[in-house]
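Complex shown without one protein chain; remaining protein chains in place.
The first chain written gets the first letter, and so on, giving A, B and C; residue counts start at 1 in each chain.
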Amino acid sequence: MDLQFTDAENSFRNELRHWLAGVIPTLPGEPHRDDWVGRRDYDTMWQRTLFEAGYAGINWPKEYGGLGATPTEHLIFLEETERARAPYVGQNFVGLLHAGPTLITEASPEQKAFHLPAILKGEHIWCQGFSEPGAGSDLASLSCRAIRDGDDYVISGQKIWTSFGHTADYCEMLVRTDPDVPKHRGISWLILPMGQPGMDVRPLRTMEGSTEFCEVFFDEVRVPVANRVGAENDGWRVAMVTLSFERGTAFVSEMLQSMELARDLAQLAKRITRNGASAWDDAGLRRDIGRICAELDALWALTKRNISQAQRTGLVGPGGNVFKLAYAELRSKLGELAMHLLDRASLSIDDVGQLPTHAHVHGRIHALSLGIAAGTSQVQRNIVAERILGLPKDR
Amino acid sequence: MDLQFTDAENSFRNELRHWLAGVIPTLPGEPHRDDWVGRRDYDTMWQRTLFEAGYAGINWPKEYGGLGATPTEHLIFLEETERARAPYVGQNFVGLLHAGPTLITEASPEQKAFHLPAILKGEHIWCQGFSEPGAGSDLASLSCRAIRDGDDYVISGQKIWTSFGHTADYCEMLVRTDPDVPKHRGISWLILPMGQPGMDVRPLRTMEGSTEFCEVFFDEVRVPVANRVGAENDGWRVAMVTLSFERGTAFVSEMLQSMELARDLAQLAKRITRNGASAWDDAGLRRDIGRICAELDALWALTKRNISQAQRTGLVGPGGNVFKLAYAELRSKLGELAMHLLDRASLSIDDVGQLPTHAHVHGRIHALSLGIAAGTSQVQRNIVAERILGLPKDR
Amino acid sequence: MDFELNDDERSLQEGIRSFLTGRCPIEVVRANEETGGALDRTLWRELADVGVFSLRTDGFGMTESVLAFEELGRSLVAGPLVASHLAASVVAGAGDGSRIVGLLEPAEPVTMVEHLASLDDLIVLRNDGIFVVEPSGVIGVLAERPLDALTPITRLDDVPDGQRIGDAAMALQWRRDGMVLTAGLQLGLCLASIDLAKTYAMQREQFGRPIGSFQAVKHMLADMLTKAEVTRAAVYAAAVNIDGRGDSSDLMQTARMAKLLAGDSALFCGKTCIQVHGGMGFTWEVDAQRYWKRACVLDTHFGNSDEHAAAFSAAL
Partner (left out) sequence: MDFELNDDERSLQEGIRSFLTGRCPIEVVRANEETGGALDRTLWRELADVGVFSLRTDGFGMTESVLAFEELGRSLVAGPLVASHLAASVVAGAGDGSRIVGLLEPAEPVTMVEHLASLDDLIVLRNDGIFVVEPSGVIGVLAERPLDALTPITRLDDVPDGQRIGDAAMALQWRRDGMVLTAGLQLGLCLASIDLAKTYAMQREQFGRPIGSFQAVKHMLADMLTKAEVTRAAVYAAAVNIDGRGDSSDLMQTARMAKLLAGDSALFCGKTCIQVHGGMGFTWEVDAQRYWKRACVLDTHFGNSDEHAAAFSAAL
């Protein structure tokens, strides 16, 4: 076991750091959080910048224009961009980290040639049309229908949790192409160009009031059969392929932010007074913050174990589910503690005077989503128990 | 809603308190905790004393020699005996609170005439033969067989968790009299005189090292058919009858002890020093103890709600399961906090010098059993969800 | 001793519930978000007409008041309900709903006042007494996005002075009564969260069966109900105690018990309700978030759970 970086890894880091130091100060200011079109432009600008510097598609194979970096180099990339306060992947997320990797493994040469460079260059934004109102944890029960009609599929149904559906150019979609077979076997994976007739994209407001997600309604929307990726009715397998692309780096940026946020909370506690004394004088509060920081450090160590495992085997394995379970819970503890400390100031989502309310209240709400999105904690526990410990399936 | 006692209830309390004040100082010292025979004598002596004073069978109907007291009077009885540090029900437990009430409702006049007075007078100790190694949460799956042979049943099988099996005179038993029908429908309820040929009673050591429980092995043990209570194969219903006897008072003595223990812990924290300061100077510890004491007070209020409900309807209802769930968790929190405060002293089950280790370490271990005995917390949650909230059965 | 609701208590509670179900269904509450949580004076008067603010000046006790506030919490009614109720005995117009009376407690790290724009009178509750202030003269910064869309909130740089209308002892009593009434609201939030989660768990199917048939979901609901029922006992006990029919002479201590339990339980039930709803729980559309957010707001009223745990321990 060795947590130190190799010389090669260190020079990768140094070059990246040097480049970031030059480019970050030249970036324009970030658009307003609700200006989705402005943010699209900003995010694609950053992707283009990365592309031009040779840093686009850090985890993509070299033959498809990526950097072919190891998971450890990916970790370093995320550490350095976070350290430099570089823009996040933002609206490029689905293309770079989900649809793109799927296309790399499963798409036809023509599909790859058309789509992959456009994703890397920040020319195309992708969104995801997987979840449905009736298909959440049980995704394979999805019912959005695609009926073959000549060279087209005709799609009718509804998708939900489509992030950036209103700004995307393409949508990776799972549709039901055969309703008469067991649910996993009648699904196909399609590339849908957005803005087709018959589509209605409506913003879905989250509990925080933001609208990065959409609901998409389909009324006989036509998509060429040529836009299918993989065989007809083999879409479930195609979709699962992407899971194997996760190399332990999914939460690196978040973890770095959370560790900083927890340490900021300690500083905040030292500034805040309570009954005439510093809030930090409270031994219980100190222990709570100490415990959270120590547990975050432990999760950081687990992150590195997961990355090392991916580096060796190509797969994260159990560590990924374990990480998510532990992280969702810990992030909730941090958020609850912060809101408690902020007391009445936590009743504003935006900063209150000099108090960094937004980071903590947003963080608390974000923590609620961590136990739900991409597999609820209940589903994660099932996976850990069944796939890792080998306990019998529910039924 | 009224938490004050009526004049009648207050005079019941005053008379009882007066009587206890006279009798308690005359009692001999308690036997050693592992002297089961000595404790039997002690417990039956106290039962006899109660009987002679007219306080035996507080919750039994008057027509069967009981006091016919209301649930509130039962509460008062338990408060006053606890306050006076009177002996507990001890080995009379199964007879007075479980077998006796069942006999009252279900037994034949002859069975009642023989057994009920003996229980009330402390002449007979009863034990329970319900659980089996293979039938715990799923009690109805019990397999201890009773085969009809003329006027006898011939019993073979095994029982477990039989408290005071080595000192008891009678055992209330559930046996399988028909293995060919659905599990709830082939069970009978028998009165088994202890010490029959073919019985082997072995102590079952708990994690605390004590042996109040036994395992009982049956090898063709004969019991007259006349000892059956209720109809053949109707034993499940007979056994369930006792549940309706619970009038919210089951945990009253325990609750009073726990409330005292938690308050003692606060005093202990004031005596103990940590890093040169009083342990009580620690704001977090104070909050933890404050919260536990407040939550215990809330459970005490819930106890009174449950008792009031039993007084009105004859049934505790959902409150009983809710109470047990909350109490098991809270008692664990108290135990863990106490062991933490005692630090290394908690590594002895007996008192260490002037430190009341035993109460707290025993309490911690007892808390572990609270989440298991008489329905694990998992089973309790199922009951609450299914019977109170009406959620669908597991399968 | 009879710690069950008597017939009068039950019918009073049912009356309030029936009024709120008709007049303030959740759709009406939600619609108020579009106005930035501005209070509806007509509704306020109607609440006064059913006695919400004047129960105790009309001869009822804390017991009846808490039963009413449980229903107000259940229906997610917004506004300075507790403040106006407390003020009924001293501020003209509070009891009959003709004036909306708010309340602030000086707080750390910052003092925030709710519903400032809708208030006719503002009470300042300090340790040394109770003061009344003209709200229009209070200067502060309105939060652009309040956590609870139904609770607009304004940061004050300075706590206004105002005119004294009560002494320190009365302030202490207001705090105590405020705790218990707020705990009643919190209890109502718990019950509403449970109802909503239960309904969803019965209707929502995944893997071919209602999610409420999965133990994981079942046990979340059982834990919610458990917390709610323990809280109910605590809140009712605190109320009965204040009315002189209790089993403890330390009214402040039982009030703290109630507020502590109710605060923890409302937060727990709110977030668990969100979790039971999965992704839908994270949407604006579903009310789960509203219950949780209101629980966050109420936990800061009259001392949060941690403060009461500390204060409770001081009496040990």
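To be clear about the criterion, contacts are C-beta pairs under 8 Å (C-beta built on N, C-alpha and C of every residue); 3 or more make two chains touch, one makes a residue touch a chain.
For clarity, every value in this text was computed on a predicted model and none was experimentally measured.
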| item | value |
| --- | --- |
| Contacts of the hidden chain among displayed chains | A, B, C |
| Residue among B:N14, B:T206, B:Q267 or B:T313 touching the omitted chain | B:T206 |
| Hidden partner chain, touching residue among A:L16, A:L103, A:C144 or A:I289 | A:I289 |
| Residue ranges of chain A at the interface with the undisplayed chain | 1-6, 9, 72, 75, 263, 266-267, 283, 286-291, 293-295, 297-299, 301-302, 304-305, 307-309, 311-312, 318-319, 322, 325-326, 378, 380-382, 384-386, 388-395 |
| Touch residues of chain B, complete complex, unshown partner | 131, 134-138, 141, 160-161, 204-207, 209, 271-275, 332, 336, 339-340, 342-350, 352-353, 355, 361, 368-369, 371-373, 376-378, 381-382, 394 |
| Residues from chain C at the interface with the omitted partner, ascending | 214-216, 219 |
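Methods note: only the chains that are shown with their structure count from here on.
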| item | value |
| --- | --- |
| Closest chain to global C-alpha mean, per-chain Cα centroids | C |
| Two chains sharing the most C-beta contacts | B-C |
| Whole-Å gap between the CA centroids of chain B and chain C | 39 |
| Contacts with 2+ other chains: residues of chain A | none |
| Numbers and ranges of chain C residues touching at least 2 other chains | 217, 306 |
